[in-house]
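Apart from one protein chain that is not included, each protein chain of the complex appears where it belongs.
Showing subunit A:
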Amino acid sequence: MDRKREIYSVELSGTKDIEKTDKEDGKEKSRGLKNKCLERKKNHQKEELKKELDLDDHKLSKEELEAKYGTNIITGLSSAQAAELLAQHGPNSLTPPKGTPEIIKFLKQMIGGFSILLWIGAILCWIAYGIQYSNDHSSSLDNVYLGCVLALVVILTGVFAYYQEAKSTNIMSSFQKMIPQQALVIRDSEKKTIPADQLVVGDIVEIKGGDRVPADVRLLSTQGCKVDNSSVTGESEPQARSCEFTHESPLETKNIAFFSTTCLEVSAPPVGTATGMVISTGDRTIIGQIASLASGVKDSKTPIAIEIEHFVHIVAGVAVSVGIIFFIIAVSMKYHVLDSIIFLIGIIVANVPEGLLATVTVTLSLTAKRMAKKNCLVKNLEAVETLGSTSIICSDKTGTLTQNRMTVAHLWFDHQIFVADTSENHSNQVFDQSSATWASLSKIITLCNRAEFRPGQESVPIMKKTVVGDASETALLKFSEVMLGNVMDIRKRNRKVAEIPFNSTNKFQLSIHETEDPDDKRFLVVMKGAPERILEKCSTIMVNGQEQPLDRSTAEAFHTAYMELGGIGERVLGFCHLYLPTDEFPETYSFDVDTMNFPTSNFCFVGLLSMIDPPRSTVPDAVTKCRSAGIKVIMVTGDHPITAKAIAKSVGIISANSETVEDIAKRLNLPVEQVNKQDAKAAVVTGMELKDMSPEQLDELLANHSEIVFARTSPQQKLIIVEGCQRQDAVVAVTGDGVNDSPALKKADIGIAMGIAGSDAAKNAADMVLLDDNFASIVTGVEEGRLIFDNLKKTIAYTLTKNIAELCPFLIYIIAGLPLPIGTVTILFIDLGTDIIPSIALAYEKAESDIMNRKPRHKKKDRLVNPPLALYSYLHIGLMQALGAFVTYFTVYAQQGFLPTTILHLRLEWENDNVNDLEDSYGQEWTRYQRKYLEWTGYTAFFVSIMIQQIADLIIRKTRRNSICQQGLFRNKIVWVGIASQIIIALILSYGLGSIQALNFTMLRPQYWFVAVPHAVLIWVYDEVRKLFIRLFPGSWWDKNMYY
């Protein structure tokens, strides 16, 4: 862990952080957390990293670069050179994280779970045959066949599980390949468009605004270029890029653009594009290095995998111990060792639910499909359940909780704050638009704006149109388009005559327009900018359309409004205008923006407007749902604490009535130190504060506050936060989109990446991808995850039950010497035949109660298979089934002439091939074949009885607490498909295949199908009583011992 953290810090924040990690090193040494070996490795690693960062391309001049890479800035590489380099360095694409080789995955399925037990069974079969053969060369091949059948079962279920896994993985890889990227490159003095993965070092590429940077690029010529580096460094603000070498660190310098970041804008023609030289490609890019390191974070086991392992251990433990106990009993009862081995095989086969793991896989993939329909794409099948047991969600802010676009949120004019609709389509603007001030304000908003819609988007809804311009201008453009209609038309009517674009020294933007009123020959100067700068330039203020002098009280009102809007984390802009008098500025006046031959003061202040990246409309509801589901939602963002807190409040991560320590201090007028920390439910923690915290302090923070916002956090801090949560025994979900999130995504129990905004690295590291980037989809995931957990419980309970009914015959056979009631192959027909569809059908069961109103399960206490489940399945229902099946078995034998008393201890004679005149209870004599046939009829009867009682078992397993009447007997149609399948399979086996001897099924008299029905009814009634008592006496002894 330590090693990883360091790597990230170095990678992500450049040289700055190396010093920091050095310091951390010292601290950690004193904590004694590491061993020396690791340390050595670590130092070695650091050396390497330093070497890697010895990138000096940003320091070189253009000529030196040309020499270094053997290229020419004007003509580019030749095709031959490029091809050679491509062959040398490989394509410019990220190597997908190395998965487990397919063969290993396949072998894992072959020996994982119960397979190993079945292999043992198969091998025992062959050994038994070997012994038999060495004694008697004419011995029957039955054991060889059984061994082959067992091996076949393992191989088939293994292949099936492997196929299911592979199928769900394929969904993901196909998804990744959806967007092929193109790059504009100069080669052989020609501009060519080639796939981005064909780029090589030394290529000269051109980048337009809106393009993704196709590789790590040293910029050669550009103007006003801005890139979105958020996926590399986490900075949400656009970063300016130029050709100058500005910083020693390649990560900080402005003349390098990183692979896969987005170039937001390049200033308008004549330049239009940024030109750069490719300096590294593919995995050697900064992004590539981070991504490959993220894949180094070890995958931990998913909660459901742990549960299934636990369950396999229980069942295997029971199988092996019962097997060995009875092997010993059999040997001490003077059975032949060979016979004892065969008993052992029978016991193993009876005890192992052969079909269950395949069923679980199917169930999980069904849920995965269902979730994919709801825009949750699950990469790893087992992650389907993880969301259900999630107890903490660490959510990124931008893009996940928010819409990831600046939107006008508030307006202030006429001394009043108006709320603008920030929902996704802006459809519902309710504020008062009758005031004349609004008319003026809207005109300024429209005119003092350089952003434009890209042409050719007439049919696209306004909010979805792409805009050329920065985030706030885009917001204003869209806002005015929604409010006023065709903005371009308005701008045309108010022709622009001069303009000063925004720059950081002026902090304002100004433009001069002719008015649309042909009678009004005055020029209109409109200005917007930082509110305080705008106010300085004003002498009057517009109220209700009338200009009034700007006095102290109005200035105060302005400040109050400004603080209020700023205080909720919004970006505030001021707007003012001035009509130039016609006498001084006639129509022919020529404005010069450089000399500023026009007034820039004594403007009339019109209003304020504030913007925010607003929360998605579905998020507050989703957060409330998570809350009521007992899931703690923590915001972890790189953004400013004030904005983070504001968004947290508006989506309910910090609820309306809870306060932070700072809030309490402010309210009580106390210094922060004196406030009792226990009083504050909420906490806003910045990265700076987090850096100084010890793990213990972090634990305390996480434990004591229910509403936490982490702001200004770096990627490695995200990792620390996730680990802190995991120390609390929580199952942690992390949402994120950037490359910088990928370590945290990987570390989390379930990483959730954004499908639209997410970077490939994030998607690779994640277990789940939200196709619509919508936080609300997580709630769906939680619900499905919890449901599948409950339903898997039911499936397992259903499947385990009949194991006892299959096991008892062997035990009785050994102890009491009855003719064998059910054969090994017959058992396989139950486990892999009649029981499969019903157990899958339980996955379709609806939730019994509102699963979103209960706490997430405790990772260590709420097991999938708990003692009550095992005991109830094995010792209650299972035993009832066994008794019911035995009644049928005895009936078949008695009605054919062998009364129960006769068949006791009859085994030796019964199975002797040379006894062909065995006397029954009536004095009749039976040949061996006649007895065999009767034995098979017994198998069939036993099989049918188990099947009949499994129908009852299936019905009772629909619920664990509620009565079946409450749940509705017919609501889950698939259960009835399952029941029908059971009956049909049994009918086919008994009547269709009755003549095939190898399968040991015979035509069963119709009445024998009903012998076990009373027991089936009893099972149902008994379970209803159980559930009734559980509902009547919650928390009682009964509840504790009988509720699974």
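Observations, loosely collected:
Criterion: a contact is a pair of C-beta atoms (placed from the backbone, for glycine too) under 8 Å apart; a residue touches a chain by one contact, two chains touch by 3 or more; residues count from 1.
As a convention for this text, contacts and distances are computed from a predicted model.
This complex has a chain not shown, and the name its UniProt record holds, of "Cullin protein 1", "Sodium/potassium-transporting ATPase subunit beta", "DNA replication complex GINS protein PSF2" or "Transcription factor bHLH149", is "Sodium/potassium-transporting ATPase subunit beta". The chain that is not drawn here is touched, among residues A:928, A:961 or A:1031, by A:928. Within the whole complex, the absent chain has one touching residue among A:899, A:983 or A:999, and that is A:899.
For subunit A, the residues in touch with the chain missing from this view are 1, 4, 297-298, 695, 723, 726-727, 747, 875-876, 879-880, 883, 886-887, 890-891, 894-897, 899-900, 914, 916-917, 919-930, 933-934, 997, 1005, 1011, 1014-1015, 1018, 1037, 1041.
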